[in-house]
Every structure is written in structure tokens, then in C-alpha cells.
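Just below is one structure, and these are the notes that go with it.
Note that one protein chain is taken out, while the other chains of the complex remain in position.
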Amino acid sequence: MTEEPIMDIAHLGHLELLTPKLDESLRFFVDVMGMTESGRQGNSVYLRAWDDYERYSLQLTASQTSGLGHAAFRTRSPQALQRRVAALESSGAGIGWVENNLGHGPSYRFRDPDDHVIEIYYETEWYQAPPELRPALKNQAQRFPARGVNVRRLDHLNCLAVDIRANRIFFETYLGLRLTEQIVLNDGTEAAMWMTMSNKSYDFAYTRDHYGKKGRFHHVTYALDSREDVLRAADIFLENGVYIETGPHKHAIQQTFFLYVYEPGGNRVEVANAGARLILAPDWKPIVWTEEERKKGQAWGLKTIESFHTHGTPPVED
Amino acid sequence: MTEEPIMDIAHLGHLELLTPKLDESLRFFVDVMGMTESGRQGNSVYLRAWDDYERYSLQLTASQTSGLGHAAFRTRSPQALQRRVAALESSGAGIGWVENNLGHGPSYRFRDPDDHVIEIYYETEWYQAPPELRPALKNQAQRFPARGVNVRRLDHLNCLAVDIRANRIFFETYLGLRLTEQIVLNDGTEAAMWMTMSNKSYDFAYTRDHYGKKGRFHHVTYALDSREDVLRAADIFLENGVYIETGPHKHAIQQTFFLYVYEPGGNRVEVANAGARLILAPDWKPIVWTEEERKKGQAWGLKTIESFHTHGTPPVED
Amino acid sequence: MTEEPIMDIAHLGHLELLTPKLDESLRFFVDVMGMTESGRQGNSVYLRAWDDYERYSLQLTASQTSGLGHAAFRTRSPQALQRRVAALESSGAGIGWVENNLGHGPSYRFRDPDDHVIEIYYETEWYQAPPELRPALKNQAQRFPARGVNVRRLDHLNCLAVDIRANRIFFETYLGLRLTEQIVLNDGTEAAMWMTMSNKSYDFAYTRDHYGKKGRFHHVTYALDSREDVLRAADIFLENGVYIETGPHKHAIQQTFFLYVYEPGGNRVEVANAGARLILAPDWKPIVWTEEERKKGQAWGLKTIESFHTHGTPPVED
Partner (left out) sequence: MTEEPIMDIAHLGHLELLTPKLDESLRFFVDVMGMTESGRQGNSVYLRAWDDYERYSLQLTASQTSGLGHAAFRTRSPQALQRRVAALESSGAGIGWVENNLGHGPSYRFRDPDDHVIEIYYETEWYQAPPELRPALKNQAQRFPARGVNVRRLDHLNCLAVDIRANRIFFETYLGLRLTEQIVLNDGTEAAMWMTMSNKSYDFAYTRDHYGKKGRFHHVTYALDSREDVLRAADIFLENGVYIETGPHKHAIQQTFFLYVYEPGGNRVEVANAGARLILAPDWKPIVWTEEERKKGQAWGLKTIESFHTHGTPPVED
């Protein structure tokens, strides 16, 4: 019999994004994306989408540059947290425990092979909407804002990395995450990977860094309910002078209906929809895309824009 | 520390529906629902939606009456199957192993407290599309049919039961399934329950049988990608003379965008969309709906139609 | 040869709605419907949808009761205005010219056979968006607001009337409007009519007043771009505590995808979508619906709610 899958990581919990323009970034996420501020501490403002069940899914931190502060995964149970911490400690990648987090309990931080900082935690604060934001239906975390793009929930994160294969093996080995799709080049090297910890077809992706620089960030994605919502988001970004990099269009990989913009701090932000697509098979066989297949562009033939391969945060000094 | 969640059941695999009008039911599922025949054996025809990864999700069986033949859940691993079989054997509800199943390996059958027959299995046959049904994108099981309603994948099942609480405890105890929403009446009795084995907000529901009769079936649901797809389905059902019972509208419970019709054999069939809503929290607290809340009708005020409370299959002789 | 069609009336221009709760009505139209205030004069506030090309399409007037102040049609040319005024003067229904209108030139007012006040005018003020409301695309009147329901443009109006046939003949004879659909009861009397002055399948409708009272108003309708937009509007009305009377559902007549609510002043308001449906035929043959056909309910089987037949504004004293 094959080994049983590790089910210890439940879902992506939140991200910390660094921004050199905190006020402008905040206005973008609140007014244009339709998110709600749910906390402030130190140099950070905490934000949430209306269907996020935890207190927040985005921590915006004032910084000299842009990029990813850290990403956070919630474990399935306290025991699962202990098991994963033990595994991470054995890996040599551990940083250590962080206490006194706003909105969640103690977290254990580590570095992936590309030096991105990630934390895992179990205890969390369920969002309690104030009276004016209470939803009409009690199975919903917060009132639908009807403002801007109205993003529903955090969906996934995408990092750049120098060695994709090393990162894949790290997440498989120490966290038990599952590969659903990947790009393997003609020379046999892995150029990108999509991994899941849930029934979503991916919870994060890593793509090879064009500049060979470690620790960079590609984008964060919020989910919308329909492809029409993504199209309407494009209309709203246009009206608000937000830079649209590419989309809306459909990725061949994962079939995500995507739209990429840059927030004022320089970080790439995606709004996306996957329809009713889920990975329900517990033994999903990873889809491998070749170099030739990738050259065909996106699902309906759109050629991938150059900046999509090169732009990451923080920017690389030339 | 609390007990860890049991993750042994991966997803709803398929349903066997009984029909006194096999040919007409088959035409409905193929021509109107847009499903594909993928096998025949004995009195049964096997059908699949275009995004089902297994060989089939629906077994239509010629019978003297309508109703549920059996439902099937796929386990997460061979070991998970063994663990659940051991638990079920201890429950006294076990029926025993069934070999030689079309499309999947050995299954262990049992009866829930309401006498519905359910099986669990692990080994399965992944669907291999013949050349004319091969999709353009390799991460998809089958070509999008562009015929009729084009249902995407099996979503959930709804049974009637005499004792909802007993069924809830049974599925929690022996299969480790999780309650996400329920109706509790003023007298404290449970009138309906929605349970999940995945990140979907429910994989099946049980509602109290109006006639106090055991083993009856309420409906099977196939997922569509958007609410617009559900509306278009209503147009198509209308054009094809299919009886529309109620909808499209939005349930307050689970917020599903629903549409119910009767297939020619008499069984209720739903097409539905949940948007980007998922239950990601590993410690979701069940939402409890009261009698008063239920009287408000559906989310946007539609009063629940009488037949929705009474019609089940097989029909009850008056 | 048959007589040539009269093309003198170009489109529905605006409506004046009376409300006993001006402030609350205003908040509803601005915050929930997503309209923009574009003028104030006397007891009236003027409002516009983002794609209305004229300065406003709705005049809200503080009043002791609810109902229609007046409706206004724009003519195709100055000559067309003169021709229609001459015809109306010959009809005996004329009231006379009104000068000094906010937002448009002189208008000629008349009473339809049911005593609703209607005006026709040609000269109009094209909306000039202030800098903060200027759209990104120059072929659009105003920035998409991304607030609330985001109604696009005034679509149609529905009045109650005692004698439908008399009203139909009046509008055909003196204004050259065209009947596209109607309800004719078994006793041969006309119970409802839908008339057009454009390629829209109707610009207004009249339905028989349940109480036999003259001059009452049934609803005003704003157009949205898709059925999904109407569904989202239902979500937003629910969140804002707006009373939803019926819908979303599809009318059999005209196939409009509808949703009816009551604004705080008591007037019924609809948001609707017609898809790509247009009446392009210059010789469209009116569709006649019988009593039996109407009993089938709406397109997908929804039974028409009782209040839809009885509620009008101003309310009738019992």
C-alpha cells in the first residue's frame, strides 16, 4: 500500500504584503477591491474580503520596498500544527515561534528553499462583524459590500523562486502538500508548479524567477463568484486608473479566468474565478505541461505578456 | 486538545437512481442535461458529466419504481477504506463487500439509520475519453459537450429520513463527516442537516420525510459554473417540456443558487451553483436555522413550494 | 399600400416619482441603486443612471403620497414635437406647454385616458460629468459607479389603468406608438399592453387597475447589463433590508428577467435585463396572450404574487 496523504495543512490563511505607499495601497484595497479594514498594529493595516471567515486575509505593511512579508497557512488541528513544526524543525528551515500575533494564535515561521518566510498556525480569531456590517444571512461572515470589485475571499498566492524542484520537494516532504500541475522544460528542469492543500485546484504556485533572484513575489489572488464578476472588475479597474497588466482571459494551466493589475505599491494583484472546478480526487495525477505546450499561450490563444515573466516584487535593480 | 478530524472520506463518487422509464430517463440525462453514456451492464446505464474524473457519476437502473438504488463515497486511501469498514462493521449497519463493480474496485455497503444503501470504495477507474471526446486542455476529463444544460460534475445528494439526528450522529461517528448547517425546530428536534466530506459546503443533505417513511430520496444535484448557467438551464428545461418544480432562486441555507426539475422517471434533479463559496475552516461551527427563520422562505423571499416538502421517490401510496 | 409608421417619439426620457419620504427615497436611489444626483429644484431632487445621456432620468418629488408625477418622452426632432403637439391638441387631451424645465426645453403636457400626466419635449441638456465622474472611455456618459446595484439606464415604466384599450388606441393614434404584446381576456377585453417607440421590445406597459381607480402607477424599471447583474442586485437588496416583492425570475411576456422591490416611498421599482432581445421588425405583429396562458404563471412556472396585481401607488384607501 502507498503512504497515506498528509492532511495537516487546511488552507492559506493570510499574506503580508510590503508596500512603499501604504496609504495608496490601502485606498486601492478598500475602495477598488472592496475590502474592509479589520485591524491596525505597528506599521500594518489588516484587511479582509467579505467571505473570509478569519479576522483578516491581508496584512499591508509600510516598508521601503514592495514584496511579500510572509504567507500563513492554517493547520487542520492543534496536533497537526505540532506534527508540522516537528517536521520543519527537522528540515533545518525553521525560524521559530511568533507569539502575540494580531488575529491568530502562536505561529511557527520557516523559510522555504527560496527564502520566502511562511508561518503555520492553528488558533484563530473568527471575524465578528460590527452591526453595520452584519450580513442578512447568518451563514456569511460579513455583509456584501457592493463597493468596487467586491472580492469574496483570498484564493491563492504566487511566488517566484530560483529552484522550483527544490521548493516542490520541500512542501511535499515537510508540509504534505500536493502538486496538481507543473511545467517541465525540454531540459528536464521544472519551471513552475501549482500545489494544493484543499479541494481547490491550487492554493499557491511558484514560477521560476527571470533574474535568478531569491525571495521574490509574483502575485496574490482574490476569488470572485463568476467570470462576469472578473469582467466587471476590469471595467472598474479601468475607471479607477489601475494599471491592467493582462487579462481577463483564461489560463490553459488550471483553467483559471484571470485578470492581473498592479496595486499602487507595485505588487501584482489578481482577481480570478475557477467556476465549479475542484480537485476532488485524493490521488490526482499531476498534469505536466511541456515547453511546446506553453508556447501556445493561454487557453484561447492570448500570448503571455513579457512583464508577466519578469515583473516581481521587490523589483530587481538592473 | 480536541480530537482530530477524520479525513477518510474524500468525496461523493456516484449515485444509482432507479427509474421505471429507463429510456426516457436516459434521453433526459443525455440530451437535456448534456451527460455522456460511459457504460452499460445488466439493467443499468452509466452516465457522466464532462468534468467528472471517474468513469461515471450516475448509474440509471431500470426498476418498477423510482428512488435511490445506492450512493457511493470514495475514500482518501486504501487504508482509509479499511478503517471505515472496521468502524462500520462495529456499528452493526454493515451489509458487506461487493466485488466486480463496473468502474471501481471492491466496495463495502452499509445501511444508514434510514435504510438508504451506501457504499464506500477506494480503487477507481479514471475516465479515458475516446478520441472524439478528448478535450483541448489536458487538465480536463472530457470535451465540453455544448449540448443541453452541460452539467459539469456531480455535486451532492439529498435524502429524506425519519430521524435526522440519528443519521447525523451515524455519519459523524462512523464516517467522520462534518455538519455545516442544520434546521432545529422549536421542539428541539432536528428537521434537516447538511454534511460535508470536502471543502464544498455540503456533499449531502437529509431532510425529514413528510410521510414518516424510510429510505426515500429527495434529489441529486449537478454543478454548473455560474448562476447564469442555471438560468440558461431553466430556459432549456422549458423548451424541452421538463417539469420545473421551483427556482431558479437562492437558498438561504447554504446560499446555493438552485433549480429543481423532475426527470421522466419521477426523481427530482437539481442543477445548482455555489459561486466561489467553500468551507475552508477545519473547525467550522454548524449554522443552526430555527423554525421562524425557515418561515421567511428562500434568500430573496420565495416561499418554499409545497411539493418540495412532500415529493420524494419512490412515491408514497396514499 | 399601408400607412407608414410614425417615428416621431424617440424614447422614454424621464419620470417624476412622488414620495412621502424624500430623504429615504433619495438614499435608496443613490446608495442602493447606485444612481447619481444631478440637480435640485423646489421640492425635487434629480437623479441619473450612469449610462443615461440626458442630465437625469428620475425626478424625485416630495409629496404627501406616492405615485407618478409625470412621465416624459423625447421626440425625434423639433418638427416631430410640433406634429405630435398638433395631434394631441386635436385629441382634446392636451394640457399645454411647460417652460423653464430643469434639464430640458419646453414640454407639452397631456393626460392619457387614465389621467396620467405625460409630456413630450425635444431640446435637452446632455449630461456633462464633473471631473471626478468622468469615464475612462469617451463613448460613455459617466463613470461606472461601482456602488450598490449600479443601474445602467432608465428602461421602461408601467402604469395601471382602468381602460387598457382606450389607452392603447390613444397612444397609437396621437403618438404613433406600436403595440408589441398584450393580454386579451376571454370576454374580449384587453387587460394589459406593452408598447414601444424604439427597438426595445417595450418602453412602457399598462395593466388593468385592480381597484378600477384612475391614474395609478405600477413601477419604473432600470436596465442592467446581464441576468447575473439582476441576481447580484437581489443579494444587495437583501443586504440593505429592501423589500423584495418577487423575482428574480423571467416573464413569459416580453421574456424580461425581472426583480421587483419597493422603494421607501412605497413605489415599486424594477431592475431588469432583456439580453440581446430587440424588436427590429418594422411590422412586428403583436403577441396576444390569453387568460389561460397567463394562468401558467411566469416563464419558468413561478406563480404571480397577489400584490403584483393589487399594489400600485398612490395606495388605494380601502
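As written, the chains take the letters A, B and C, and residue 1 is the first residue of each chain.
Just so we're on the same page, a residue touches a chain if its C-beta (ideal position, glycine included) is under 8 Å from a C-beta of that chain, and two chains touch if they have at least 3 such contacts.
From a predicted model like this one, the values you see are computed outputs, not experimental measurements.
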Which displayed chains the unshown chain touches
A, B, C
Among C:14, C:153 or C:268, which one touches the chain that has been omitted from the display?
C:153
For the chain not shown, which residue from A:227, A:251, A:268 or A:311 touches it across the whole complex?
A:227
Go through subunit C and note every residue touching the omitted chain.
1-2, 4-5, 7, 10-11, 51, 53, 74-80, 126, 137-140, 152-153, 155, 181, 198-200, 223-228, 252-255, 273-278, 280-282, 284-285, 287, 289, 293, 299
Contact footprint on subunit A, counting only the chain that is left out
226-228, 231, 234-235, 237-238, 244-250, 257, 299-302
For the chain that got dropped from the picture, name the residues of subunit B it touches.
32, 135-137, 143-144, 146-149, 226, 228-229, 235-236, 238-239, 241
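Quick note on the criterion: only the chains that are shown with their structure count from here on.
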Indicate which of the five shapes (line, ring, star, complete, other) describes how the chains touch one another.
complete
Centroid spacing, where centroids are CA-atom means, of subunit A and subunit C in whole angstrom
46
Dist(centroid_CA(subunit B), centroid_CA(subunit C)) in Å evaluates to 44
Two or more other chains are touched by the subunit A residues 137, 226, 228
